[in-house]
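One chain of protein is taken out of this complex; the other chains stay put.
We just call them A, B and C in the order they show up, numbering each chain from 1.
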Amino acid sequence: MSEVFVMDAPETVAAPRVSEWKRFLKILFQRKLVVFGVFVLLCLVLVAIFAPLIAQYDPYKNDMAHSLQSPSSQHWLGTDNLGRDVFSRLVYGARTALEVGFGTVAFAAILGVILGLLAGFLGGWTNAIIMRAMDTLMAFPMIVLALLLVAVLGAGIQNVIIALGVATVPGYTRLMCGTTLSVRENEYILAQRAIGAKSLRTMVRHVLPNAIQPVIVLVTTMLGNVILAEASLSFLGIGIKPPGAAWGSMASAGFRDLGTHPLLSFAPALAIMLVVFAFNMVGDGLRDALDPKLRGKL
Amino acid sequence: MSDQTTCGVPAGEEMLRVKDLETQFRVDEGVVRAVNGVSYSLREREIIGIVGESGCGKSVSQLSIMQLLQRPGKIVGGEVWFEGQNLLEYGPKSAEMRAIRGGKISMIFQEPMTSLNPVLTIGRQLTESLELHLGMNKKEARARATQLLDLVGIPSPASRLDDYPHQFSGGMRQRVMIAIGVACQPKMVIADEPTTALDCTTQAQLLELMLSTIDACKGSLVLVTHNLGVVARYSQRIYIMYAGKIVEQGLCRDIFYRPRHPYTVGLLKSVPRLDEVRGHRLVPIVGTPPNLIDLPPTCAFYPRCSERTERCLTEPWPDLTAADGEGHLVRCYNPAERTGE
Amino acid sequence: MVTYIIRRILMGILVLILVSLVVFFALRLLPGDPALIYVSGQSGGQGVTEERLQEVRKEFGLDKPIPVQYWNWVKGVVTGDLGTSIRYQQDVGKLFAQRFPVTLILGFFSVIVSTILGIFFGLVAAIRRGGWIDTLVTFLSYIGLTIPVFLLAFVLIYVLGFKLHWLPIVGWTPPWKDFGMSVKQSIMPVICLATIPLAVTARQMRSSVLEVNNMDYIRTAWSKGLRERVIVTRHILKNSLIPVVTMVGIGVGIIFGGAVIEETIFGIAGVGQLLATSVFARDYVVIQGGALVIATIIVVVNIIVDISYGGLDPRIRYE
Partner (left out) sequence: MTSLPNVAQAPAATGSDETILEVQDLKMYFPITRGLLKRRVGDIKAVDGVSFKLRKGETLGLVGESGCGKTTVGRCLCRLYKPTAGQIWFNGKEISSLPEKEFRPLRSDISIIFQDPYGSLDPRQTAGSIVGEPLRIHKLVKSKAEYNERLESLFAKVGLASNLMPRYPHEFSGGQRQRIGIARALAGDPSLIICDEPVSALDVSIQAQIINLLMDLREGQSELTYIFIAHDLSVVKHISDRIAVMYLGRILEITTPEELYANPIHPYTRALLSAVCVPDPDIEASRARIVLEGEVPSPVNPPAGCSFHTRCPDAMPACRTTVPTLKQVGNDHEVACLAVTPGGG
């Protein structure tokens, strides 16, 4: 049966094919600050992986004979009050930062995406329960909630990850719920019902992939925010316990010598800022590159 | 009311002349030549129709005249003569331009749902132009605003002045837009798809209302639309636009009964008509409208044209040349033979 | 509007109940026996015996069923009894009464400064989009968002304190005791607290103005021939403030979080410092009370913000 009745010429040409990926990269790297951010993050990851090769000294070994030295060719950034090489500690601190960052974000993002998807797609009571729970967690400032949890769980890298994870879940849940709700409004979701697809299939195959994009942007910026929060907890002495090399605790330890040896606290603090800044830049770049308003426009 | 529907020859004097207007949008992928050398004129108490599909530049050309373009839109050439002045010599924020906008030329937009400010009352949005252009005080402006709402058929107008736009239906909002449009008795009104977003019978209501109110203040009208039926009913002269250029222009009857450009012919043959006999087959225009980025200088309709020749691909898009009929011009190397009647 | 307010308040109360549950169960459901924490916290790790633990459990009613414990705790909280600090051996309510005013005064000024400046800078940047002001504001807001509070404090202390000797580097005096001193001592803490909310507000305001600027009704306003100043003040400002107002609630949260660090650095005896030191000492009674009070303040602020939101947006008012 068929073709005979189609008198209009078949449409063989679609719009000229532009690689999605190419366009994405083009928009992403349009801004110089994004290039800078990606560069910083690449360096950070490399430093964290090859920390033992880069650091010339044991970051944990005290050497009281050489404490509080100014920068020199042996100690590029000097030594701290216990005589430990600041540069080596900074290098190992990158590991801690990334570990906490990725650990927390993975935990919170996965949980948040699932909860948000369920709340948004199922609506009704599921939505009410999940979203009120999230409102509750959102009522606490992130640091205060983390303090509460650390007070109970005790310090240490795992507990910091759990505490910050719980504190950041609402962000992902709310975002995911919001995008799910708007994706659900689309006719293609209705179309799935019309052709007889079951809810679970629709939710996983059609809602999730279309709703997840903003979460990717959030994940990027949250990596920065979480590293910043971990630094704040470590700064207060309740995050990563000494002698663990965490930038926050280094900054805090250097504080008492701020007047005489400002580099002790400035160096780790600047490292934190650089990394957080880089994650924010890349996050913003991603948002522009993924922006549905720009997509499909041409 | 129905004297508006005649296609008679306009008698008034010319009040607006647009010459070689060019507007571009510079985007990442290149330059969008949205309006690419458009010229037209409007006489006193005349109604002209500007017809084209979405993205043909009909709305952008009107926004350019009012200098209301959003970035990255930019007028790159041309003249707009109105009352002896070239409006394009004034900046978009200049006092001269502001006195024209809303005072002498006003505009009615397509989207009644989003064209009114949601946090200001209807009254405030009406009185602000009255205070600005007619120098009324608050009390006078309010009294006049009540009259205007009454004129456009809004029941109990005095009490509705203090309502917010979301308390009005789409049709009611468009009535308010019409009231704002004619508030200062403008010499001309540009209506950009004024009823497209509305229902059929509401469209009819509002078109009749718009024409009678503009007629009452002795204004002219530029009717921008994609609906051939609407221009057939209301306009005296018609301009057909495609890909940023006017491809055919002429008196209403010439366009409908003696169309010469293949695009015009295609438009007329592709729409189902209420008065047709069922079973006849529509003749669609093949393909899709062109992407306006970095268009070649040749005819942009070429890929979809049924009358194309070798010449259309090698030589640039021709100028508008005279066809039979008063002011009937067509931009084509191979215009259709006289059809119909 | 009345229904809207009532619904908002009821929702707030529900969240408060849930907040109290979180605070209460944080200690009981998570690993770690509160009695053990209590005893070891009190005695510094020594003297932890089963008898002592039993004694403590009885003393604090920890031997009763969980719902009863919760009920007793809530009864206490409502009557102002937040328990006794393990570290200070003092009524937690009294501890807070001394310290909350300090945090609230500094926080209040920070909210005012960050909101006003944030709205102003965001508006100016958006209106002069692409100009040098916009570039500067955008860049500074990035810095503000990413700078650790302690780095900002270090820079301020190092430059204004150690090098220029303009401002004292530690402590805080209430304004009613020594106004001049109080102002001097407040400058650096307020800057530290206000920076992040300022950056957040400015960014939100900028994007909100840009969005409103693209709306059809702004084009309508231009088509009436209004001047730019009128369009900005009458048509753009109110509409773009609507999403920014919600940021005030978030800003209050950020400020309480920042206070923990800022008060520790500047040696200010506020709630933030109290919480930080209490975590160190595992003084969970204080943390519990502090978290509860701060969350309550934030919930209340958010209710007020949402209600004023209704005042700004007639669409909500008539819902």
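The definition used in the following text is that a residue touches a chain if its C-beta (ideal position, glycine included) is under 8 Å from a C-beta of that chain, and two chains touch if they have at least 3 such contacts.
Being a predicted model, the structure only gives us computed values, none of them experimental.
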item	value
Contact partner of the left-out chain, one of B:241, B:267 or B:299	B:267
Of B:123, B:171, B:194 or B:219, the residue in touch with the unshown chain	B:171
Residue of B:23, B:67, B:146 or B:203 in touch with the missing chain, whole complex considered	B:203
Touch list for subunit A against the chain that is not drawn	1-12, 14-15, 17, 20, 186-188, 190-197, 201, 206, 209-210, 295-296
Footprint left on subunit B by the chain that the document does not show	1-2, 5-7, 53-54, 169, 171-172, 199-205, 208, 226-230, 232-233, 252-253, 256-257, 266-268, 270-279, 281-286, 288-289, 304
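Here is the rule we use: only the chains that are shown with their structure count from here on.
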item	value
More contacts between chains, B-C or A-C	A-C
Chain whose average C-alpha position is farthest from subunit B's own	C
Computed distance of Cα centres, subunit C from subunit A, in Å	23
Rounded Å distance between subunit B and subunit C, as computed from the means of their C-alpha atoms	53
Interface residues, subunit A side, partner subunit C - complex	132-133, 135-145, 147-154, 224, 228, 231-232, 235-238, 248, 251-252, 255, 258-259, 262, 265-266, 269-270, 272-273, 276-277, 280-281
Residues on subunit C engaged by subunit B in the complex (per definition of touch)	214-217, 219-228, 230, 234-235, 238-239, 242, 312-315, 318
Subunit C partner contacts - residues on subunit B that touch it in the complex	66, 68, 70, 93, 97-103, 106-107, 109, 111, 114-120, 125, 128-129, 132-133, 164, 166-167, 177, 180
